[in-house]
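Only a single protein chain was left out; the remaining protein chains are all shown in position.
== chain A ==
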């Protein structure tokens, strides 16, 4: 009872930390301003911004390709463009979105910027390696885009052999080489994060005081380190196969095309968690801050991150239930897939329990977090449908899958990304964004997203296969609905790009801690000085030291 009076009051959110205390000269954005100082920087915060700018660019390219795809699907008979053009459009959409946006998105931008701040360190363990990984990323991505300029690729982002090795007459090699190069970047980033988290925590920052965001990135980094080499190997083999017909995947030369699928999904299923875990980390920071309450079940959520990262290595076979895999293998992969669902579910219930009895404020980051929970739950549960063997035999490779992975990936990553972007924008830039525009965009995206992708669950169950440039006329209504939704969604994506950029010059100056949030990153000025903290930060007694504490914190720490 005692809590209600003082916590519920409106005056509560006066920032308790001092206003930006450092001079403009000292903050990392203005310390130096030459181009050289940006492109040769070793400051993790500047590198984070380099990534932010590049992945935003790639997102725009990916979104334009999505627009082409949705435009083509307005008419059933493909009258708007040739099948070939359609195939190239969805291939580049998939390649760019997965490899150049989703995988680097949260780790390379927020992870880079925030991990040192959150653990009270001056920088990452290997600053030069960090810059190198950005150059590797850019080099690979631009290499792939060259293939688009030359005329495009039509293999799909999955590059299945022998279509990609022997049958496609498009620019497969540059695309493959680019993607292979890009793969080295997260290996370097993951290594950097793991070493940093192990060795550079401020005195007193024990493992169980780390924010969930850091736990999630620790788990993600393990996947980066263990899984990425596998896809790199697979892609190199694919390149060799295409160039020299060495007979690994192409049956015409004695190879096995299903082998490629195993190697591919051994990476690409864990990659789903590369996309999802960092998003969960972001949401686990936003929800407590906007409820002013300790994260419910902190330890369970931390363990669940590591648990998810581990089990995710054992479910790749659920992508191949209908590919001639043995029945026993299918049964095992199906059962294990059900087991992954559990730690995922835990998180959703934990966030809900965190809101319970909090003092909630529905600002933009929180709206994104709530939208995230909705989409993620739907995406996750439809994943269980796909993991159910008999259902999979019907909806595999249909629009049901397209809907499912967009709910997971756009819901799970893009909404978390946008939520996090608004949450930490003041910290990144020292400026506040426009709250009304933020809320409008969050709602537009949620609405547009559902209108775009919910009809696709139905389309899939009705039997519309994915990657179809043309389709039977009876599917047109739902497809037109979906394309209309995509237009709303596109507007929702466009607004933040405009008002965030606007805020860089005209936004209100941000205080050090506009949300009254906990976590060391809020202890320093906005934007932070080049070396993050002017004096060593004081590590709190417990993680998420918010005014409203759950019973649990007494159970575990009292």
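By definition in this document, a contact is a pair of C-beta atoms (placed from the backbone, for glycine too) under 8 Å apart; a residue touches a chain by one contact, two chains touch by 3 or more; residues count from 1.
Following the convention adopted for this analysis, contacts and distances are computed from a predicted model.
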Should one name the undisplayed chain from "biotin carboxylase", "Alkylation response protein AidB-like acyl-CoA dehydrogenase", "Peptide/nickel transport system permease protein" or "cytochrome-c oxidase" using UniProt, the answer is "cytochrome-c oxidase"
Given A:38, A:338 or A:502, the residue that touches the chain left out of view is A:338
Answer key for A:248, A:291, A:445 or A:500 versus the chain not shown reads A:291
Among listed residues A:378, A:432 or A:520, the absent chain is touched only by A:378
Out of A:160, A:314, A:454 or A:493, the sole contact with the unshown chain comes from A:160
Among A:418, A:469 or A:486, contact with the omitted chain is made only by A:469
Note that chain A touches the absent chain at residues 1-4, 7-10, 12-13, 78, 83-84, 87, 154, 156, 158, 160, 162-163, 167-168, 251-252, 256-258, 291-292, 296-297, 300, 321-324, 327, 330-331, 334-335, 338-339, 341-343, 345-346, 348-349, 352-353, 355-362, 370, 373-374, 377-378, 381, 384-385, 387-394, 396-398, 458, 461-463, 465-474, 476-477, 548-552, 554-555
